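All protein chains but one are shown at their positions in the complex.
By written order: A, B and C. Residues from 1 in each chain.
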Amino acid sequence: MADVISYREAVAEGIAREMRRDPAVVCLGEDIGAAGGVFKTTAGLFEEFGPERVWDTPISEQAIVGAAMGAAMTGMRPVAEIMFSDFLACCWDYLANEIPKVRYMTGGQVTVPLVVRTANGGGLGFGAQHSQATENWAFTVPGLKIAAPATPADVVGMMAAAIRSDDPVVFFEHKGLLASKGAPAPPGHLVELGRAAVVREGADVTLVALASMVRVALKAAELLAAEGIEAEVIDLRCLVPLDTATVLASLGRTSRLVTVEENPYQGGWGATLVSVVADEGFGLLDAPVRRVAGECVPLPFADALEERVIPTVDKVVAAVRHLAAY
Amino acid sequence: MADVISYREAVAEGIAREMRRDPAVVCLGEDIGAAGGVFKTTAGLFEEFGPERVWDTPISEQAIVGAAMGAAMTGMRPVAEIMFSDFLACCWDYLANEIPKVRYMTGGQVTVPLVVRTANGGGLGFGAQHSQATENWAFTVPGLKIAAPATPADVVGMMAAAIRSDDPVVFFEHKGLLASKGAPAPPGHLVELGRAAVVREGADVTLVALASMVRVALKAAELLAAEGIEAEVIDLRCLVPLDTATVLASLGRTSRLVTVEENPYQGGWGATLVSVVADEGFGLLDAPVRRVAGECVPLPFADALEERVIPTVDKVVAAVRHLAAY
Amino acid sequence: MDAAELLTRYEQMAVIRRTERAAHDLFLSGLVKGTTHLAAGHEAIAVGASAALRDDDYVFATYRGHHHAMARGATPEECLAELMSRATGLCGGKGGSMHLTKASTGMLGSYAIVGAHLPMAVGAAWSARMRGTGQLAVAFFGDGATNIGAFHEALNLAAVWKLPVLFVCENNLYMEYTPIADVTAVARPAADRASAYGLPGETVDGNDVVAVRDAVARLARRARAGDGPALLEAETYRHFGHSRADPAAYRPAEEVERWLKHDPLDLARGRLVELGVAEERVSEADARARDVVARAVEAAKAAPAPDPGTALTDVWADGGAAWRT
Partner (left out) sequence: MDAAELLTRYEQMAVIRRTERAAHDLFLSGLVKGTTHLAAGHEAIAVGASAALRDDDYVFATYRGHHHAMARGATPEECLAELMSRATGLCGGKGGSMHLTKASTGMLGSYAIVGAHLPMAVGAAWSARMRGTGQLAVAFFGDGATNIGAFHEALNLAAVWKLPVLFVCENNLYMEYTPIADVTAVARPAADRASAYGLPGETVDGNDVVAVRDAVARLARRARAGDGPALLEAETYRHFGHSRADPAAYRPAEEVERWLKHDPLDLARGRLVELGVAEERVSEADARARDVVARAVEAAKAAPAPDPGTALTDVWADGGAAWRT
């Protein structure tokens, strides 16, 4: 086993492990076959599993996800790629109205075990239509599980859980993390969906982050430690199931909460987390809750502008200082 | 002027007033012409303005909203109807990626003065794909103004503001309110977008609601008054601009907040409001904040089930009692 | 189709017709809430197509789908109970008229977003191909659905992958209240689009159960043999309005009259006479249909409402609805 593996490689590895285990697992998407995917996150799958398990599609997001749904209802476990998460908007009917509702509205007659994988997030200068963190779109829809791993090992372990899940899972792979490296996943690695990870312990404030924002939160925690503020950092890993228990438990120790979200402040996932805390955890709070989130604007192209819009380490540090002074 | 006017009539009246004022205002949508719309919310427009201003379209939600966008960029003020708000999912790319971003991503070169009107919400037994309150979908997208009137007069006044706005507006007409009646709008009535209305004063708790939930909140307030709890009820009217100032000012008086939302708890608009309050209004709060929202399930068909899922007067009363006891 | 089979098909159609009438009456009397989209007039398409299918084939339908549910084995009672919000309904009261589904017989659902189910049928056919089962998938949809993007994406993908899927358009000349010709660039909304996917574009009299059976059987054979999907446009007409209590005043009286004379049940009855079936055999079938539906109405009325607690089940495969810890 390699010493380290990239997040990008982990995606392909995670899928391959499940394809080896279960012949019902098949992949479809644009340029995912011989080309290995635009982000090379399906590299090697076509070579190992061939055209009967790895299918190149036309540019037809509705047909991709709709066909995945039909296949999932009839015995397969499709893994559909939507190249950029912004394009989920092109098949939103399937994500919002069909896939998450069909089991419920048929009184439980139908099961839809599929994964929609998609490259998410900004920081790479892809502009307004290729840079969004859209996990909050999915979060408005009951009936979807939502995974957004931050490390290569989690990618593999959560991919296993997602593909084995009998529920539909939207799997957000962060573009800004693809090149990042980390420990490889041990054989058979499985990370149950809905379990947050406390990735740094601390007694003064709880930082809750997702995907690439975990890195930002951890860096902020380091800087804060130098000032004598010990931040606990929670990697949420999933939005649904949402591990509010881990967050509330942490707040029992720290009494202060900052969320670090890439999505815009308005309608961001952190808002729901905060509303749970403001209800069930109100008594635990010693200070206001602050959300460090994206500005409520489209993503601009230029670095200088994108930095101004997406959460940065400085913004997190400033937010924590504000609460610490409260 | 009639003594009362229905919400349904107010929609057509609001559009007609603007069509009379401004020849650039045109309507398009499915069955909106001679048929007057599936909900009769465009009744009379075809007769008054003719086929050059009121256009029947094919079942092509992307073409409807995309064409509205192109027309808005080139001198018209289109008012596009998407029959049920659930179908916004079929043209979500336009709502999420195109219309709200084009001004920004072109550095301000392009203006998109359009209105997307849509019948929203549940309570009528239309099932999982025709009953959703989807204003929270739109709320995840910076760059859209979001209007959701609760009374006939507000329908007219906010329609005027929406059509005259140089920004894109998503206008949610609540299906459950269409038959409701209220005072007609005076001539020239204009309700600025982003101004909440305090529709009942009270010193003990603030209830914030939208569209059909205003009624629910008001009824709950009546019951609570009988128990000696005086609730202030705020009709938010718009989600963007969000009138947090009015809410915070009310909390300055009441110190307690309950949101009443038809959309599901996860990813609902109330979460964002609560997160603003938990930050900027933390010092005002004497009790936890509670959100009475839709259950995180698709909308079921049967009455007995739908009632269990959507907020009711009883649920609001129970939430307030809980906070009052805090 | 021989006389015995035709009589069976006739009876099936009679059951559907009477169920739709019952649904209409129950709606007017307030026992069915929300909305209904009745398929009276469309019976021959569902029954004829089903007659050409294997039991393990897949069917996907629209909000106007009662006839497909029943043609694939759902009972009038299960359907009416669902419409009447009963626990005994096909979907336990969670679906309603627009979402009738009987997965156990391959009727994989009724979908209420126009066109959305076409890609699903493609996926079911793709799955059948991968599993090597020889199953077919059939999507039924309206003329109005031919103008939505999902139609285009589904047909192209099915054609490229040469999948065993049939697209059957029920062209009843109208979307809701607008004539399809007013909003469609070609005369035959489905058949005239076939060439854009390299498919033959066929039409059939959708009110003739034998013609529908024959056309579907032929196209099904072709598709199962690996020769790819097909698009079939079945011309028909609805006897009721679009939905609820729509009186369909937008349809010319002459047109309505002409089509009511071209009734699928009358056509089948005429064929039965030609085949020498005694009139009383037909009357017996009618009587059986009447009884079945009458009993179904009573049973549905007597059935209990769903337990409100079930509102919070069936979101997830574990049966629950928990979205957080």
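Heads up, the rule we're going with is that a residue touches a chain if its C-beta (ideal position, glycine included) is under 8 Å from a C-beta of that chain, and two chains touch if they have at least 3 such contacts.
As the structure is a computational prediction, the values presented were derived from the model and not from experiment.
Shown chains touched by the hidden chain across the complete assembly: A, B, C. Screening C:E43, C:E82, C:E153 or C:D314 for touch with the missing chain picks out C:E153.
Checked against the full complex, the candidates A:D22, A:E201, A:E227 or A:D303 give a single residue touching the omitted chain, namely A:D303.
Considering the full assembly, B:T57 is the residue among B:T57, B:S131 or B:T151 that touches the omitted chain.
Between the chain not shown and the residues B:V11, B:I32 or B:V65, the one that touches is B:V65. Counting over the whole complex, chain C has residues 147-153, 155-156, 159-160, 182-186, 192-193, 195-199 touching the chain that is not drawn. Listed here are the chain A residues that touch the chain not shown: 30-31, 33-35, 38, 56-62, 86-87, 89-90, 124-130, 266, 295-298, 300-309. The omitted chain makes contact with chain B at the following residues, 26, 52, 55, 57-58, 60-63, 65-76, 78, 93-94, 97-98, 100, 102-111, 113, 142-143, 165-167, 194, 240-246, 276.
The definition used in the following text is that only the chains that are shown with their structure count from here on.
Chain centres computed from CA atoms place A at the largest separation from chain C. Computed from the mean C-alpha positions, the centre of chain A lies at a distance of 39 Å from the centre of chain C.
One inter-chain figure worth recording: chain A and chain B are separated by 30 Å, centre to centre, where each centre is the mean of the chain's CA atoms.
Shown for chain A are the residues that touch two or more other chains, namely 93, 97, 100, 104-105, 142-143, 240, 242. Each of residues 91, 93-95, 99, 111, 113, 149, 315, 321, 323-324 in chain C touches at least two other chains.
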